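With one protein chain withheld, the remaining protein chains of the complex are depicted in position.
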Amino acid sequence: MTLAQWSFDLLLAGGLLWLGWQALFEKRRFSAVVHFMAFNLLMALVWVRLSAPDIALAEAAIGAGVTGALLLTALGRLPSGTSSGAHPHRWHPHWRYLAVISACISTAWLIAVVPQLPSPGLAGEIEAVMPATGVDHAVTAVLLNIRALDTLLEVAVMLAAVVLVWSLGPTLRPLPPATILPGLPALSRLLHPLFLLVPTYLLWRGTHAPGGAFPAGAVLGAGGVLMLLADEVGWMQRQHWQRLLRLLLVSGLALFVLVGLGGLLMTGTFLSIPLGVARLLIMAVEIAMALSIALMLMALYLYGEPGQ
Amino acid sequence: MTTLYLVAAALLLVNASVGAWRIRQGPTSADRMLAAELISTSTIAVLLLLSALADNPALVDVALLFAMLAAIATANFVTRTWTLLRQDHHSREEAGHD
Amino acid sequence: MTETLLNAAGHGLVLVGLLFFLAGSLGLLRFPDIYARLHALTKAHNLGLGLLCSGLALQASALSEAAKMMLVWLLVLIASGIGATLVASTANTCGIVPRQVSRRIRHKRPREPKE
């Protein structure tokens, strides 16, 4: 560990804490949101430092792209000064001090305990079963074969979020921008090919190196958000595309469940994939999941049900 | 080479801290957004330097994603957050001064 | 021989790129208004990152890596160029007046109708 490395880590952690602090305790909403976006950027660097490139890819696509877009859009809808929630019941100052002090004590305790936390250490076991999974990259293997149930339920959670957002009312009509912006359609047109190319590349890479369905779906979704911004996806609002849209939204989950049931028939265990077809099936599930994650992110970004 | 690039990466982080100062300082929301963009570009540069250091091509992919998504935040800010034609007078103030 | 030369050139380009980054952040620190800061920042994005990318691409192990680095630069070029016009034209419409416009020039401008 050289001096340069130490100073790099120190700066990174200091920046992370500062931006996190500002995002939490800054009064002005816009400022807090921008601090949070910068916090996410530094978070991706931390993932890289901790040699977790898969997470860095997902964080880059979701944290920096989609979450920022969601927050900025919501910000344009909220009033400037006042609190938008219910008026909370104000606590007596004594209770507040007590709460802050106990939070500080538990943080100190956590810091003291952290170095001694037991590590799960499943690296050896995963290494041992890798040949039976059909892919060469450990994260993809765990994601879609060994712990596929988690991934299945996660897609279900996302679909539930879409259902919740859509049940709140019709799509929020975007307010017109301040002036005519000819750069926006140009931007979207220039970037379209890349927003198709890069997810394909990430999907293909996912079987043997960092990549896979999550970053691919998130990048595709971010491209969809750009199209929504440039007002280029009229079909999502049209009446007779609605059924297809809903079908596409559930396609990832449906294919996943079908694969699981097929595994139940062939091997007797839900979601276990026989080795012979594993590579092909995992690829198919990944493609369907990437598409439906992308579409679900776009659906969330609409903040309401289209076609109303 | 290793030390040179590490020092360069640390310098870029110092650079990004200037962006953090500007995000805090404002004075307009566009300033904050621009400063966030500077941090994003510095992050891309650090990622490229780290990928050269560790000889890890996956990091260039992360940088590529950041570069693609840099435009989305700006476009979103201009079309959805900073809209002039809002009825609310206060929010218009905020667009100019916060 | 060629490798040493390429490495030296790469290091030089990275250093010059770093200089442009420093210049950009100096501009962000010191310039008086949003338009001037925009100007300083686009230098950091376009030239700083561009030189850094080409410096690293010279030392890349494979041609595909070098091509990817240049793609990163191209993307940042598109994003920062178009983003700068978007921000500047919106700022102009929102009524943020450029600082340091001398009084005479401002009088010569046709007055915008009041809302």
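Per-chain numbering from 1; labels A, B and C assigned in written order.
Simple rule for what comes next: a residue touches a chain if its C-beta (ideal position, glycine included) is under 8 Å from a C-beta of that chain, and two chains touch if they have at least 3 such contacts.
Basically, contacts and distances are computed from a predicted model.
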Undisplayed chain, where the name is taken from the UniProt record, one of "Heme exporter protein C", "Urea ABC transporter substrate-binding protein", "NADH-quinone oxidoreductase subunit K" or "Autoinducer 2 import system permease protein LsrD": "NADH-quinone oxidoreductase subunit K"
Partner chains on view for the chain not depicted: A
Touching residue (missing chain; options A:Thr67, A:Thr179, A:Thr200 or A:Gln242): A:Thr67
Sole contact to the chain not displayed, among A:Leu3, A:Leu122 or A:Ile180: A:Leu122
Given A:Ala38, A:Leu143 or A:Ala278, the one touching the chain that is not displayed: A:Leu143
Missing-chain contacts mapped onto chain A: 1, 9, 13, 16-17, 20-21, 23-25, 29, 32-33, 36, 39-40, 43, 46-47, 49-52, 54-55, 58-59, 62-63, 66-67, 70-71, 74-75, 77-79, 83-86, 88, 99-100, 103-104, 106-107, 110-111, 114-115, 117, 119-124, 126-127, 138-139, 141-143, 147, 150-151, 154, 157-158, 160-162, 164-165, 168-169, 172, 214, 218, 293, 296-297, 300-301, 303-304
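Simple rule for what comes next: only the chains that are shown with their structure count from here on.
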Chain-level touch network, classified as line, ring, star, complete or other: complete
Chain centre separation (chain B, chain C; CA means) in Å: 12
Distance from the mean Cα position of chain B to that of chain A, given in whole angstrom: 19
Distance from chain C to chain A - Cα centre to Cα centre, in angstrom: 29
Sequence positions of chain B contacting 2 or more other chains: 19, 33, 35, 61, 64, 68, 71, 75, 77-78, 82, 84
Multi-partner residues of chain C (at least 2 other chains): 75, 78-79, 82, 86, 90, 93-94
Chain A residues touching chain B - in the complex, by the definition given at the top: 2, 4-5, 7-8, 11-12, 15, 18-19, 22, 26, 28, 30-31, 34-35, 37-38, 41-42, 44-45, 48-49, 53, 56-57, 60-61, 64-65, 68-69, 72-73, 75-76, 79-81, 174-179, 181, 184, 187, 191, 194-195, 198, 202, 205, 209-211, 215, 219, 222, 225-226, 229-230
List of chain B residues in touch with chain A within their complex: 3, 6-7, 9-10, 13-14, 16-17, 19-20, 23-24, 26, 29, 32-33, 35-36, 39-40, 43, 46-47, 50, 56, 58-59, 61-62, 64-66, 68-69, 71-73, 75-86, 88, 90-91, 93-94, 98
Complex interface listing, chain C residues touching chain A: 75, 78-79, 82, 85-86, 89-90, 92-94
